[in-house]
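Here's a slice of the assembly, chains where they normally sit.
Chain lettering (A, B and C) follows the sequence in which the chains are written, and residue indices restart at 1 in each chain.
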Amino acid sequence: MKAAVIVFPGSNCDRDAAVTLEAVTGVKPAMVWHGDEALPKVDLIVLPGGFSYGDYLRSGAMAAQSPIVRAVKAEAERGVAVLGICNGFQILTETGLLPGALMRNSGLNFICRDVDLTVERADTAFTNAYTQGERVTIPIAHKDGSYFADDETLDRIEGEGQVVFRYATAGGGSGNPNGSRRDIAGLIDRSGRIMGLMPHPERAADAALGGIDGRRLFESLTRTLN
Amino acid sequence: MKARITVTLKNGVLDPQGRAIANALHSLGFGGVEDVRQGKLIEVELKATDETSAKTELDAMCRQLLANPVIENYRVELL
Amino acid sequence: MPATDTSVIATEELAAAHRMGAEEFRLACEKLGRAPNLTELGIISVMWSEHCSYKSSRVWLKKLPTTGPHVICGPGENAGVIDIGDGQAIIFKMESHNHPSFIEPYQGAATGVGGIMRDVFTMGARPIALLNALRFGEPDHSKTRHLVAGVVAGIGDYGNCMGVPTVGGETNFDARYNGNILVNAMCVGLADANRIFYSAAAGAGNPVVYVGSKTGRDGIHGATMASAEFDDNSQEQRPTVQVGDPFAEKLLLEACLELMAEDAILAIQDMGAAGLTSSSVEMAAKGGSGIELNLDLVPQREEGMTAYEMMLSESQERMLMVLRPGSEPLAERIFRKWELDFAVIGTTTDTGHLVLRHKGALVADLPTGILADEAPMYNRPIAPKPVPAVVAAEDVPAPNSLGDALTALIGSPHLASRRWIWEQYDHMVMDDTVVRPGSDAAVVRIHGTNKAVALTTDVTPRYCYADPFEGGKQAVAETWRNITAAGGKPLAITDCMNFGNPERPEIMAEFARAIEGMGEACRALEYPVVSGNVSLYNETNGEGILPTPAIGGVGLIADVSRVATVALKPGDDVVVLIGA
């Protein structure tokens, strides 16, 4: 699987994503500078975490309007898989590639900690190495991660099975950290090719750092896209 | 020409910032505060001199960038 | 300030308005052979302020051990540098941003983090970890809540946006900090040992280059403010504090590291407090050269700025560099790529003078020696207060109930969990945080290797108040123990000396004795001081803070799989108590 990681001037999890991709796939991903005109031919595009253009207006708002993201959209339309992590998820909602919006955490503060997630869909290109209903632990690190969509939209995306990860609130789960509606932590689009999530799977892919539950997300992609 | 754009959360969208401000005001003793909503104020200085074209331009800015229609409303005033 | 700031010749009154005493003003005129003009006075007063000159502390700081087999660069540069083997170096320093954080907690703390990061990446290191040592007033003091929330959010937002993990620190509360909180930030960076960048601008005819954000009228007088006591009016005075722009700093970091990979930079210095003044003077003075600047070329954010304002501005996210002649286009291309300002604003000279031109006029001409090495230095009187007798353990009544005592301890603000704080910091970004906050020392892996550094900050101010010598010694030893407990070999420390008014002999004595205690511990442990910072005049209405020599320690872990953490592990572990 060949992947590209988009590097905005304020990205800061681009290296983390690249390291994990290389560790899992054995192939160094292409690092694509936001000012570049075109994307190389790849199977997967990763929009990494960070603060794309400083995120001053709304997280991801300015990146959503950038030329490189227009190119990403075009690739996505051609069927290339797109994974948005944290800021990448914010960008995907701002572009409209994924529904809803990510708002300020309900507690207002930035939160960095491990959270428990329930895998809602284990039949997607991004999650087929997990099992349905499984509980996994992956860190979050964000200030604007409270997922919002109106009831009608929520019903629709639930109905269409677009919710892939939920914060685990029941049975000793660590709970909903940010006030996301319906505990939504990660979403996939209708085509099944575009996914965004607030937790950072690339931070849970190396046993030395305390957990490897995120690794299987990249393994799923490798399996599907190879 | 100067314009003032205000971006506010739509009704029904939870506003944790506004709520936190209301709580803080209460604990400072401002018991008369019933509700607080926080929004953004964006002041734009424009080259344009024609009101109608300025309005159209400002409106386009809001739709494309300054407000997120999923959660926000906006209002444009020329000063 | 009047636009005609060069035609105004300084007087004793003007000097006093710059917080410069009559004695020092006379000395300045004598050394200069004339009275300075207003711009020159501004420059002299800033360079001679406590903050820049260390005039009260220098005689004592000299007593600290600063060398050792693994020390590459000790105090005197932007940060200290130690060797961690395999051609790699760790560059680190701690710095205070106390006064600005009291006035505007969010921005004050944020710009403190920005400043310390610039100190580290100026020397060629990529920052890999941040820590912060915080002291606030009593938990129920009317200001404390607001200050804690603002400071923590400011530190978090800046470090989080930069993508550098904030992995540790300490937080204390005490009434003695009610009017003067302490915000000390530490940054640790990683560099190639053979690619360290220094600030000495030797040689004449080399281009002096300004990069980063534009200059505005931010925090003019900040450096002198940071050396002055508060009184009840200072809140009304409303000095301008700087606003930080972490995104601009992230760009500056990446651009600097990109240029540092080329053979273009001869010297580089960040513009911290007293921005253009201290950076240009220090570069020239250290290099034994001179510097001539054309202020018309300085990128400016506001209109009509005077030479005085430009030289004293504390706008953030700026650097001054001296480039190898001919490399300007390469450097410019890199800084433009990162959408930063870039301007050649002058050249180095062999005159030993700082010469400034603005709008065609010569606006300042000062020998750099006067501003740097020849700045006043004081051996202030000290009057140690008697050290209280040691309390015998037998004399302390045993608690009625051990359970209640434990609950009281756990519930006290001094020992309560700090999780609320560190969760607001991205402590995992860069994917190398092996031991997260909450343990004795944080452990950060050296990227791509099996090595790691163990990092901690410690001091117990009430010990230092009771006995500054023992307290200073203890603070150093505690960092050593915390690093050791994580499995690391302690290598070196940085310090941040926060004290009250040094003109009071009992405060000066606290400072002096703390230094002596620290020195003794450092020598006994072969654990040198490689960088540090002094913050004096932490007083309000004559009441000083507790003496607070915060120590930041760095240790090396050769094999990251062998770290130890505080958590009890499941199983039949045996608990052993060791030590004296």
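What we mean here is this: a residue touches a chain if its C-beta (ideal position, glycine included) is under 8 Å from a C-beta of that chain, and two chains touch if they have at least 3 such contacts.
Because the structure is predicted, anything quoted here is derived from the model rather than measured.
Across the full complex in this structure file, the chain copy numbers come to A x1, B x2, C x1.
Following the convention adopted for this analysis, only the chains that are shown with their structure count from here on.
Each chain gets a centre from the mean of its Cα atoms; for chain A and chain B, those two points are 29 Å apart.
One inter-chain figure worth recording: chain B and chain C are separated by 39 Å, centre to centre, where each centre is the mean of the chain's CA atoms. Chain A and chain C have Cα centroids separated by 37 Å. Of all residues in chain C, none touches 2 or more other chains. Those residues of chain A lying in contact with chain C across their complex are 9-13, 15-16, 19-20, 35, 49-51, 53-56, 109-113, 139, 141, 143, 200, 202-203, 206, 208-210.
Those residues of chain A whose C-beta lies close enough to touch chain B in the complex are 57-58, 61-62, 65, 93-94, 99-101, 103-108, 146, 148-150, 179.
Against chain A, in their complex, chain B makes its touches with residues 12-14, 16-17, 20, 64-66, 68, 70-71.
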